[in-house]
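As you look at this complex, bear in mind that one protein chain is not there, while each of the others sits in place.
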Amino acid sequence: MSLRTRRMVRGLALFSALALGATACGGSDDDASDRKEVSAADIDAALDKGGTVTVWAWEPTLKQVAADFEKAHPKVEIDLVNAGTNSEQYKALDNAVSAKKGVPDVAQIEYYALGQYSLTKGVSDLSRFGADKLSDQYSPGPWNAVTDGDGVYALPMDSGPMALFYNKKVFDKYGIEVPATWDEYVEAARKLHKADPKAYITNDIGEAGATTSLLWQAGSRPYQVDGTKVKIDFTDKGAKEYTDTWQKLLDEKLVAPINSWTDEWYQGLGDGTIATLSTGAWMPANFVSGVKNASGDWRVAPLPQWNAGEEAGAENGGSALALPELGRNKELAYAFVEYANSGEGVKTRLEGGAFPATTEDLNSSEFQNTEFPYFGGQKANEIFADSAAHVADDWSYLPYQVYANSIFNDTVGKAYVSGTRLTEGLKAWQDASVKYGEEQGFTVEQ
Amino acid sequence: MGPFAAVFALVFLAPIAYSIYLSLFRDQLIGGTTFVGLDNYTQAFQDDKFWASVGRVSLFLVVQVPIMLGIALLVALALDSGRLYGRDFFRISIFLPYAVPAVVATLMWGFMYGTRFGLLGDVNDAFGVSLPDPLSPDLVLASIGNIVTWEFVGYNMLIFYSALRVIPHSLYEAAEIDGAGQFRVIAAIKLPAIRGALVIATIFSIIGSFQLFNEPSILRNLARNAITTSYTPNYYTYSLSFSGQQHNYSATVAIIMGLITMVIAYVVQLRGMRKGA
Partner (left out) sequence: MSHVTTASPAAPRHATGTAPRLRTPRRAHTPGRPRRSVLLTVLTGLVLLYTLVPLLWLVISATKTQEGLAGSFGLWFDGDFALWDNIRQTFTYDDGVFTRWLLNTLLYVAVGAGGATFLAVLGGYALAKFTFPGKRAVFAVVIGAVAVPGTALAVPTFLMFSEMGLTNTPWAVIVPSLISPFGLYLMWVFASEAVPTELMEAARMDGAGEVRTFFQVALPLLAPGIVTVLLFTMVATWNNYFLPLIMLKDPDWYPLTLGLNSWNAQAQTAGGEVVFNLVITGSLITILPLIAAFLLLQKYWQSGLAAGSVKE
């Protein structure tokens, strides 16, 4: 079997070569070039010269934007790739970065995940392209999310100022008032579930994004991040307000144990058994496409407040376009990102149903006066824009929020299926996040 | 053997060797990669989450595998007996679930298990009962077992069936001359003749149980709180590697799990052989 042995040897040689290659990968930072300022003229020159830009994004409206961009700059080709949705794509990005091959020139990254990439310098600082001068263009929540110190690590693509979507038909049927505070919301939940035991005020089986957004609105600031120093604390006043209220909903089984985005969820939204959603302003497009049969039933209202008379907002979801450090054609890539998220592309994306992060568009009368046939002709954008203006901009996520969110249901989730209290669940989440942070070399305070 | 060995080395052995290499290091978001010797192994042996997941799949193995293989064997014997009406229809229909892609299985079982809009909900309404939620933390392992059984009964049935098909006719003739009945033929001829297939199906079912991943990850979409990110060893390595960026520790856990599985599979194989000798 000499043939076999020879092949084995070859396989082994290949393997050792790889192992060596991997060691080499361990030591990083070979190219610290490309740090100089890039002027608009440089970018124009690059556009005239042409080239290909690979974009990894799952945002559907970018397709048209890419086509328009190519038309405006015939020598530039945009290779738009859907490399998976959110964490699937981050994994692909991490893999490509480890392999130092196939890294895209532009990547869509959600706000909550961006910190990890900016901290480890996995994405380029865009200030040298002049991105720092764009700060006035964006609403405070998204802009705060893409910046870290003086650095600008992505340009905001969309945003998700929160609002309350409610099924007016169901509310009218049972004579329920639209709640203005979360206490009234609990009351509405009780009334609804009593009137129809199959109906619930909302669905919730524990979702990190929703919980952190409500904490944000309640004034809680569980994460304090200063470079590699991190503080995690879920016991401040805002967090207590949140847990007190939400615990009531859980104890009295007033929320439907249905996971969002599933078949069952779309069914519930359609037939009135899920009566409200507190979520980002990007939601209408999903209603139109996924819950066609309930067209006209739903309306939008401002998010309930933790204290009567306040106007606190919060962001839920939303993403930005960043330039991975190992990508090529930086000038072209930036030109595309600027076009899509700050230039003409924004209009195109709005027409496609996206929700902007740019204040000019948010405040334009054309935008605010748009009537939504789905919401019975309501001018829902007024409510969204108002919400966006009231988002507190001092919120921050962990630099490893992707991991933290992945273990949310292991910890806080217990409060949804057993006797564990929400406060205990959050404490367990805090402990697990602290442990991971320490393992990863962060200095963590509680 | 030559070509098989070459591709095998590339696809299996090289990544494993690479994983062993990885398991000796630790990579941090802050601080980079350091050589840590066997630290990851020490950590794994003290890792409660890991051992809890091993316990869970062991329980699964002891309960689900015998049920599944039992049903598969009975169906295979029934098909082979020639006493069924519509044998070919049975054979293909029972095999079908194996061909269903995971994405669809999610939707399907999500519907079946649904206590509100799903089939279970309708059963509850129709009979005025309230069956327990199959996705609650107490029952979800059984629900996973049910899906695995559903998917793989046909697959194992086919292995047994094709093994039964190659039993030489002459053996049956001998039995007929001796006047042996159906059950005697099964016990004396059929079962011993397909022992090889039985041993293999068992070994691969053991490996399958220890590597349980698809079904929990599918069902997790519906039962996030009941199925943790360390629900099974394989799901744990996945979470470590994919959400936690802990490739090194993930590789360590995978190697330990591989060793455990290998030892058990080897014991089963030795026992299976000894009975035949």
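A and B label the chains in the order they appear, each numbered from 1.
Going forward, a contact is a pair of C-beta atoms (placed from the backbone, for glycine too) under 8 Å apart; a residue touches a chain by one contact, two chains touch by 3 or more.
All of these numbers come straight from a predicted model, not from anything done at the bench.
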With touch defined as in the header, list the contact partners of the absent chain among those displayed. A, B
Have a look at B:99, B:131 or B:187 and name the one touching the chain we're not showing. B:99
Which residue among A:82, A:247 or A:370 touches the omitted chain? A:82
Option from B:58, B:81 or B:136 whose C-beta touches the chain left out: B:81
Contact partner of the left-out chain, one of A:60, A:74, A:227 or A:296: A:60
What residue numbers in chain B mark contact with the hidden partner chain? 1, 3-4, 7-8, 10-16, 18-19, 22, 71, 75, 78-86, 88, 90-105, 107-109, 111-112, 117-119, 122, 150, 153-155, 158-159, 161-163, 165-176, 185, 189, 192-193, 195-197, 199-200, 203-204, 207, 210-211, 213, 233-235, 237-238, 241-242, 247, 250-251, 253-255, 257-259, 261-262, 265-266, 269, 273, 276-277
Can you name the residues of chain A that touch the chain not displayed here? 1, 14, 18, 21-22, 56, 58-61, 81-86, 88, 91-92, 95-96, 98-99, 101-102, 158, 160, 261, 263, 266-267, 270-271, 280, 282-283, 285-286, 289-293, 317, 352-355
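The rule is simple: only the chains that are shown with their structure count from here on.
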Centroid distance [mean C-alpha coordinates] between chain B and chain A, Å: 36
State the interface residues of chain A toward chain B in the complex, per the touch definition above. 1, 3-4, 7-8, 10-12, 14-15, 18-19, 22, 26, 28, 87, 91, 94, 116, 119-120, 198, 205-206, 228, 256, 258-259, 262-264, 267-268, 273, 399-400, 402-403, 406-407, 409-410, 413-414, 416-418, 436, 439-442
Residues on chain B engaged by chain A in the complex (per definition of touch): 1-2, 5-6, 9-10, 13-14, 17-18, 21-22, 28-33, 107, 110-111, 114, 116-118, 136-137, 221-222, 224-226, 228-230, 239, 242-246
